[in-house]
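Here it is, the structure, as C-alpha cells.
Note that one protein chain of the assembly has been removed; the remaining protein chains are unaltered in position.
So that you can tell them apart, the chains are marked A, B and C in the order they are listed, and the count of residues begins at 1 in each.
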Amino acid sequence: MKNSLADRSSGGIICAALITIFFFSGPLHSQEDLVSLSVKKIAPPSSLLATDHKYDNGNSISLSWVPSIDDALMNNPIVAYKLYRSSNDTEPNLIAELPPGSSYFLDNGVSTDNSYSYSVSASTNAYEVLSNRTESITPQSEWINYNKKYLFLMVMIISGAIMYFIVSAKRGKELFVRKIAGLEAIDEAVGRATEMGRPIMYIPGIQDMDDVQTIASLTILGRITRTIAEYDSKIFMPVARSLVMTAARETIKASYQAASRPDSYSDDMVNYITDEQFGYVAHVNGLMVREKPATVFLLGAFFAESLILAETGNSIGAIQIAGTARPAQLPFFIAACDFTLIGEELFAASAYLSGEPMQLGSLKGQDVGKAIAMFFVLLGVLAATVSAAWDIELFNNLLDNLNELFS
Amino acid sequence: MRRNIPLAVTFVVGMLLIVSVFLPPIETIGEDFGVFFSIIAVFAFFLGGGNLIKVHFGKIMKKSNDWEFSLVTVVGFFAMLIIGLFKIGAPGDISTSVTAEGSYFQEMFVYLINPLQSTMYALLAFFVASASYRAFRAKNREATILLVAAFIILLGRTPLGMMLTGWIPESFSIFQVPNLAVWIMNSPNLAGQRAIMIGISLGVVAMSLRLILGIERTYLGGDDKG
Amino acid sequence: MSLILARKEKRSSMDIGMFFAALLTLGIFSFLYKDNPVYKVCEAIFVGVSAGFWAITYFFDNIHKKFWLGVFPQEGDSPDYWLWGGAILGFLMLLRISNKIGWIARWPLSFIVGATAGLYMMLYFVSNALNQVADTMMPIVAYASDNSVLWLDTFGNFIVVLGVVTGLIYFFFSKEHKGLFGTGAQVGTWFLMITFGASFGYTVMSRMSLLIGRLDFLFGDWLGLF
Partner (left out) sequence: MANTISIILLILLGLSLVYVLVRTLKGNPIGRRIVFLYVAIAAAIPLFMDLEVPLPITTDVRNLYDALEKLPDGSKVMAAFDYDPPSAPELQPMAVAFMKYAFKRDFKIIIMGLWPQGPIQANMAIDEAMQDPEIAAKNLQYGVDYVNLGFQSGNEFVIQSMGTAFKTMFPKDYRTTPYDSIPLMRNIVNFSNIDFVMNFSSGEPGTIQWVQIAVDRFGSVLGAGNTAVQAPQVYPYLRAGQMVGLLGGMSGAAEFEKITAEKGKASTFILSQMIAHAIVIILILIGNVAYFSEKRKKK
C-alpha cells in the first residue's frame, strides 16, 4: 500500500489492481463493468502548496491544495482527503484525514530540526489517488508575532491609561472615587466584632494562588487585618490550599507589623484544612456554628459552596461581607450576605481601601478602559447595523477594520 | 534586600509572561509556569499538611475540647497516606496507577469521599429554599426585578411553566413562560453577564499592573524588618 | 467484558461500603437539624481522608509524573532541566519553617504572584474584554431570510447592547452616579439584577437534582425501596 502511494504513477497501479479485482471477483462482471469502473477513476487533488506558517515558533506548516475536480456536491465519490508527511525524506506517514471539500490544513506536528515534504490524496471507498509531492520545507521560527499587533496596541492603550492616571495621581491630582457600600462597612463590621468580643472569620475562596481572585482576596486581607490589628480583634482563617496558608500568614504578619502590634500575631490565625472542596466546607460550617464569629468575610473564588457558607453564616447572625468574580455565585451572596462586592469591585477593593493616590489613580484608569469598551461597542453596533441595512461603503470598511482590530 | 528582591521577581516574571504572548519562541512559557506552580504547590503541602497534623496532635495531647474528633482526622489522614503510598490492594505491580480499579485508595474514594462530597453538595437544595423564603422579598425596585427574573426562569425551566401559560396563542408565543425564560437568558441576562465580564477583565488588568509595578505590595509586608 | 462487569459484581457484594456511604450521608444531613457528634465524626473523617487523598494525588501526579519522570526520563527522552527551577522554588518555600531565614519564602511567593498576574492579565484581557466587546458589535436590526425585519430579535439585540453599556456605567468608580450618568447606572443595576435572578432561578433546579440524587441513593440503591 505504502509503496504504491509513494509511486507517483499510482494511477496505473490502481487500474491494475482494479483489473485484478475484476478477474478474481468471478464471472458476474461484464466488459462494461470494467469500462465504467476505470472511467470513474477520480482526478487527484492538485497544486499542493506547503508554506511555513508565519509568526510562530517554527512548529507549524500550512498546507493548501485545489480539491479534486470530482469533488462534487451530488453523488460525491470522494469520502476523504488524506495527508501524508515525510520528514527528512523517510517513509511518508498519514497525518490527517479531512472531509470532502477541504483545501487547507495546518500541520502543528513539526519542528525546526527537520525538513518535511507532503502529499495529499483523494480517496473513495475503494481506492485513493495521490497528488504530487511538495518540495522539502523546513519551518522557520520568528521572534515577534505580528499577527497580534492589534492586541499589543489594545494592551498598550489600556495599560497606558492606567499608568497615566497612576502617575498623575502621584503628582497630586485630586481624584474622586464613588463610595462602595461593602467596603465602607468593613470598619463597622470589625468594630462590632470587637465590641461583642467575638472573632472575625476570613475565607479567601477555595482556589489556589494561581487564581487572580485569590490574590485579590489576599490584597484585601492585608488592608482588613490592618484594621483588625488596630482594634485588637481576633481573626481566624481556615484555608483550602497550603500555598494560600503560607501567603496569608505572610500578609497578616506584615499587617500586624505595620500596625505596630507584631506580638499579637500568631501563625494559628491561619490553618490549612484540606484541598477537597466540600471537605473544607464541612469543616468551615462546623467552625462557624461552634466559634460563632461576629463577622464573616467571603472574598475570593467561590463555587457551589458559596450558598452553604453564606447561609450558615446567616443562621448564626454574623455580619457578612462577600465578593467574587464568578457571576453564577453572586446571586447567592446577594441573597444571604449583608454586602456583596460584584465582579470588578473585588479587584478594586484593595486600591479603594488603601486610599493611596496611586492606587486610586489605577481605578480611574480602569474607567477609561470601560469608556473605550463602550465606545467600541457603540461604534461597532452602528457600523454593523448601517452596513447590514444599507450597505454603505464607509460603514462596511469601518466594520471590517473593527473586526480586524478585535480578531 | 528582603523586600526588593521579591518586588523585582514579581516585576520580571510578570512582564515576561505578558510579553510572551507576542513572542513565539517563549509563547508556551505560561504552560511551563503551570508545571512550576504544581511542583511548588506540593512542597507547600508539607507546610499545610504539617500544620494539619500539628493542630490536631496538639488537641489530642492537651485532651482539649473535642479531641476525639481530632484523633479521627489524624487516623484518616495517615490511613490514606499509607494506602496510597504503598498502593495497597492495587492490581499488578508497583507501576500501576494508585487509582486503579480495585485499589483501596479508589475504594476509599468511592465509599467515603464520594457520598460525603455529594451529600455536602446536596445540602444546597435546603439552603436554596431557606434563602428564597427569607431573602427574596420585593423590598425595592432592584429586589423586585431580581425576584421576577428568578421567578420566570424557575417556572420556565420546568413543565409547570407550560401548564400555566400554554393557552397563550402561537402569535404571542414569546409570552409563554418557557419562551420568555429563554429570551431572558439570551438577551438581558447575556448583557449583564457581558458587562460583568468586561468589568472583571479591566479590574484584573489594573490589579495585575499594580502588583507587577510594585504599587500593591500588601502581600509582601509593610517594612524591611520582616 | 470484563472490568465493568467485574466491578458490578463486586459492587453488589460491597454492602458494607454501601452501608458506610449511607451512614455518612445521613450524618451530613443531620447538620440541618443542628451541629451534633455524628456530624462531627463525618466532618473529621472527611477532612482527614480527603487531605490524605489530595496529598497522594499531588504526589503521584506532580512530583512523580511531572517532576521525577521529567528530570529522570525513561531512556530515549532528554531530561527537562527546567523543572529543577520549580523544585528549587519549592524548597525555598520550605524555609518558611525557620524563623531566621523564613523570609526567603517570599521569593517563590512573589514568583507565583508575578506569574499569575502576568498570565491572567493577558488571558482575561483577550477572553473577557476583547471577545465580549467584539461579540456585542452586531447589527441591531435582525432580518429574516426574506429580508423582512424580525422585530423580536431586533428588540433582543437592542436590549443586549443597552444592557452592556449601562452595566459598564454602573461599574464606573470615578464618576458620581448623578444625572444622566446616574440614570444609566440605575438601568445598569436592573440588568445586573436580571442576570442574578436568572442565575438563581437556573441554579435552584440544579440544586434540587443533587438532593434527588442523594435520596435516590438512600431509598433506591441502599434500601431498595424502588
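We take it that a residue touches a chain if its C-beta (ideal position, glycine included) is under 8 Å from a C-beta of that chain, and two chains touch if they have at least 3 such contacts.
Computed from a predicted structure; not experimentally measured.
Peer 1: By the document's own contact criterion, which visible chains does the hidden chain reach in the full complex?
Peer 2: A, B, C
Peer 1: Can you tell me which of C:I101, C:L150 or C:M205 touches the chain that was removed from the display?
Peer 2: C:M205
Peer 1: Return the single residue from A:S111, A:S315 or A:N396 that touches the missing chain.
Peer 2: Looking across A:S111, A:S315 or A:N396, the contact with the absent chain belongs to A:S315.
Peer 1: Considering the whole complex rather than only what is displayed, give the residues of subunit B touching the chain that is not shown.
Peer 2: Missing-chain contacts on subunit B: residues 31, 99, 114, 117-118, 121, 125-126, 128-130, 132-134, 136-139, 147, 151, 154-155, 157-160, 162-163, 166, 178, 182, 185-186, 189-190, 193.
Peer 1: Under the stated touch rule, tell me which residues of subunit C contact the chain that is not displayed.
Peer 2: Looking at subunit C, the ones touching the missing chain are residues 1-4, 7-8, 32-33, 61, 135, 198-199, 202-206, 208-213, 215-216, 219-220, 225-226.
Peer 1: If the hidden chain were put back, which residues of subunit A would touch it?
Peer 2: Contact residues on subunit A toward the absent chain are 94-99, 102, 107-109, 278, 303-304, 315, 327-328.
Following the convention adopted for this analysis, only the chains that are shown with their structure count from here on.
Peer 1: Among line, ring, star, complete and other, which one matches the pattern of chain touches?
Peer 2: complete
Peer 1: Averaging only over C-alpha atoms, locate the centres of subunit A and subunit B and give their separation in whole Å.
Peer 2: That gives a centre separation of 16 Å.
Peer 1: Give the residues of subunit B that touch two or more other chains, as numbers and ranges in rising order.
Peer 2: In subunit B, residues 18, 21, 37, 40-41, 44-47, 49, 52, 113, 116, 120-121, 123-124, 128, 132, 146, 150, 192-193, 196-200, 202, 204-205, 207-209, 211, 219-221, 226 touch at least two other chains, as defined above.
Peer 1: Which subunit A residues reach two or more other chains?
Peer 2: Expected reply: 151, 155, 158, 209-210, 212, 215, 243, 246-247, 250, 273-274, 276, 278-279, 282, 327, 330-332, 334-335, 342-345, 348, 363, 366, 369-370, 373.
Peer 1: Spell out the part of subunit C that touches subunit B in their complex, as residue ranges.
Peer 2: Residues 3, 7, 10, 14, 17-18, 20-22, 24-25, 28-29, 31-32, 40-63, 66-67, 70, 82-83, 85-87, 89-91, 93-94, 96-97, 103, 106-115, 117-122, 124-125, 127-129, 132-133, 135-136, 152, 156-157, 159-164, 166-168, 170-171, 188-205, 207-208, 210-211, 213-214, 217 of subunit C touch subunit B in their complex.
Peer 1: Sort out for me which residues of subunit B touch subunit A in the complex.
Peer 2: Listed in rising order, the residues of subunit B that touch subunit A are 18, 21-25, 27-28, 34, 37, 40-41, 44-49, 51-52, 55, 113, 116-117, 120-121, 123-124, 127-128, 130-132, 134-136, 146, 150, 192-193, 196-200, 202-211, 213, 215-216, 218-223, 225-226.
Peer 1: Show me the residue ranges of subunit B that touch subunit C in the complex, using the header's touch definition.
Peer 2: Those in contact with subunit C are residues 2, 5-7, 9-18, 21, 30, 32-33, 35-47, 49, 52, 66, 69-70, 72-81, 84-85, 97-99, 101-102, 105, 107-116, 118-126, 128, 132, 141-143, 145-154, 156-158, 174, 181, 183-202, 204-205, 207-209, 211-212, 219-221, 226.
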